[in-house]
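First up is the structure itself, then whatever we jot down about it.
A protein chain is absent from this complex, but the other protein chains hold their places.
A, B and C are the chain letters, set down in written order, and residue numbers restart from 1 in every chain.
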Amino acid sequence: MNVTLDGETVVKLQPVFGYLHRNHEKIAEGNSWLAAVPYTDRLDYICPLTNNWAYTLAVETLAGLEVPERAEYIRIITAELTRLQNHVAFMGFILADMGAWGSALMYAFREREKILDLFEALTGARMMCNYMRFGGCRCDLPSGWLESAGQLVEGFPAFLDEMEALLTGNEILLARLQGVAPLTPERAINGGLSGPILRAAGVDYDIRKVDNYGLYSRFKFRVPRGRVGDCYDRFMIRVLEARESVEILKQALVGIPDGPVVNPKAKQRGFRPPAGEAYGRIEGPKGELGFYLISDGSDRPYRFRVRPPSLINLTLLEELCLGTKIADVMVILGSIDIVLGEVDR
Amino acid sequence: MNFPGIGLLKGFVVTARNFLGSYVEKDRLTTRQYPEERPKLPENSRSFPFLVFDGEDPEAGMRCVACKICEKECPPQCIYIIQDRDAAGKPLKRPRIFDIDISVCMSCQICVEVCPFESIRMDTDYELSSFDRFGSLVLDKSKLLKSNAYYHGIHPTEASETDARIEADRKKKEAAAAAKAEAARKATAEKAAKAAHPPEETK
Amino acid sequence: MTEILEAIQSAFPSADVGILTNPSPCAQHSLLVAGKDALDVAKFLRDGLGYDFCSNVSGVDWPPKKVREVVVRKETVDGVESEVKETIEREVPGYLEVVYHLFSIAKRLGPVILRLRTGNRSDEVSLPSLTPVWKSADFQEREIYDLYGIHFEGHPDLRRLLMWEEFTDYPMRKDYVAPDDYEYEPTPHDEILAKVGPPKEVA
Partner (left out) sequence: MVDEALKADLQKRGIFVASFEDLYNWGRKSSLWPLQFGLACCAIEMIATAAARFDLARFGAEVFRPSPRQADLMIIAGTVTKKMAPLVVRLYNQMPEPKYVIAMGACAISGGPFKEGYNVLKGIDRYIPVDVAIPGCPPRPEALLEGLVKLQEKIQAQRLFGPNRARHTDTCEAGDYPVPTYGAHDLEPPLNPQVFQPAPARKDLE
């Protein structure tokens, strides 16, 4: 990030990317369709399961595959858990960006570890889950998993309360966040922002509601919206979204039906979708995560493009930072919530 | 309007509760004393692949038949297989070299999923750091081969499912072989019967 | 999709717009727009039809390829008309393509897919930039410039996004050859094997 300053005020800011450009798209185009799934884990490495879902969703749209109901429920549960842990980690990181490298991050990671334990019990890995498959999920839930997930979900609001008691009333935090870099809905839409920061700007747009992908239409949840679109709104929207995710989880854990977890017609090895193209997107924890796939009918993607919310959310970074003080730049960047693996891919 | 400083105080209360709570509440005392206290890994946990062998002798009981499917499917291409050949140069159904470069492996488990012979499985051992990238991080056959009992030790459910599947396959094959043998026996018997009592017309 | 096409055609009778059908089951068809009309069409889509959210901009490389086509020709031989099937090998020139995925936030519509194509892959690689219409295309067009080498005219700040400035290649093109630095891999694979020479036993 090249920042030009006038005194302490930012007059020009140019983000410089590419320090983590790992050629994700090129590698995926050289590998089989299945082999791209573990690579998607490493895109936004804080929330691998939503990445898995976005990719498999795009492939399912491309090939017209059905997903069994139980698998859809598992996907929703894992995706919402992912959202929880992402937002929790966000709360820790933004505090770290403000200079409070300590309690908040420790508490956030303490809670995150519990969710990671669930992921490990289900998928075998803490972070790089590689769990979803075309037309379903790789394996069924292990016995006792739902109960431990239920326990975690039950206890989660208490943790959020604790986090809020620690943070949201804190005068220093308010002073650092409120009124910093407000954003109008028009600019947010034109700048292509998505996810929590779009809603923080006051736009009612949640792909879970708009596209109704998965089985989200069955669940009752609200879409929180900000009023000013400043850093504080961006912070609070995550807290509220985490609470809504808890609601979805409660409904999903009760309503999960029995059945197969993968479409028996779907072939994983040597998968060849028909020629054509598809764009599949989901509401990831960071924003609209989309995959644009072109198939030429062979066993590897012809074009594999990731629509990275982190990168596109940075489009307005310069605009947001202009005129602010240099110390606010880190807070603004933190409030956008990026993951570099996804920015540079 | 809040009394100024109340938010800060609330925060201090939270941290104090966490600090004092760590003396009484198990939940707030999260640190695992790692080298002394090993984590209890969940059954699904995975680290790097290994090869399963049946029985006592790793070479004889090796399930791998060197079909090279895993080598082909491995996303980062960290598996390397050369098929064994006998003295006459005929390919044998086992690998002569089977290497996995765990300095490249991404622990994705795709090799496990694609293996049709239930031969490659995921280990749970994670303490593999070393001073030497090429020496100890390229695992060869002798290091990869681990017994079925070991497999049962780390993934009991999965291992018994696998064993049941293999057993069922074997029974099916046996049944098929038996049926085939039966059919063959019948056919020979019929032939013999025909030979013994040739039909009238041919006379 | 046809309604959008009609709306565009009625607004810009001279515009060169067509529909490209997508054979996949999801049937996300796209609008193929000529470069000269792209800016007008884009503005109309945003202001006239409410597609205010440009979600995704991707580059696609279509290298020249040979297509075998079966052509049915009518031939009249000695007054008898007959159909003759003939296989023609035709060279399809290569081009680069930019694909825009548009959504409407207010009306919750989409995706509308807009495609622009360059003349070829070497010198006619400029297209109008749609960044003035949708700011979100900014970084993505820079990325495409970086990785595919499409020159976007009217882009406010067209520099390489991901690779360093001194880099001269366009790595996402299909004919890009990565620098060859695999020679020390401990587990040799395909090309490396070919370079090292095949192991002797692989006849």
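The definition used in the following text is that contacts are C-beta pairs under 8 Å (C-beta built on N, C-alpha and C of every residue); 3 or more make two chains touch, one makes a residue touch a chain.
Every value quoted in this text rests on a predicted model; they were computed, and no experiment measured them.
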What are the shown chains in contact with the chain that isn't displayed? A, B, C
Write down which of A:F109, A:W145 or A:Y302 is the residue touching the left-out chain. A:F109
If the hidden chain were put back, which residues of subunit A would touch it? 18-24, 26-27, 30, 38-39, 42, 45-46, 105-106, 109-110, 112-113, 116, 126-128, 340-341, 344
At which residues does subunit B meet the chain that is not included here? 30-35, 39, 47-48, 75-77, 82, 97, 101-108, 126-134, 137
With the missing chain put back, which residues of subunit C would touch it? List them for me. 162-169, 171, 176, 178-179, 181-186, 188, 199-200
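Criterion: only the chains that are shown with their structure count from here on.
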Just the number, please: Cα centre separation of subunit A and subunit C in whole Å. 28
Cα centroid separation between subunit A and subunit B, in whole Å? 31
Identify all positions of subunit B at which a residue touches two or more other chains, and write them in rising order. none
Can you list the residues of subunit C that touch 2 or more other chains? none
Can you check the complex and tell me which residues of subunit A touch subunit C? 17-18, 21, 23, 25-26, 61-64, 187, 189-194, 203, 205, 210, 273-279, 281, 288, 290, 292, 294-295, 303, 305, 307, 311-312, 314-316, 344
Per the contact definition, I'd like the list of subunit A residues that touch subunit B in the complex. 31-32, 34-39, 103, 107, 110, 113, 117, 120-125, 128, 130, 138-139, 142, 162, 165-174, 268-269
Touching subunit A in the complex: which residues of subunit C? 22-26, 28, 52-56, 58, 60, 99, 101, 105, 108, 111, 113, 134-140, 143, 160-164, 171-172
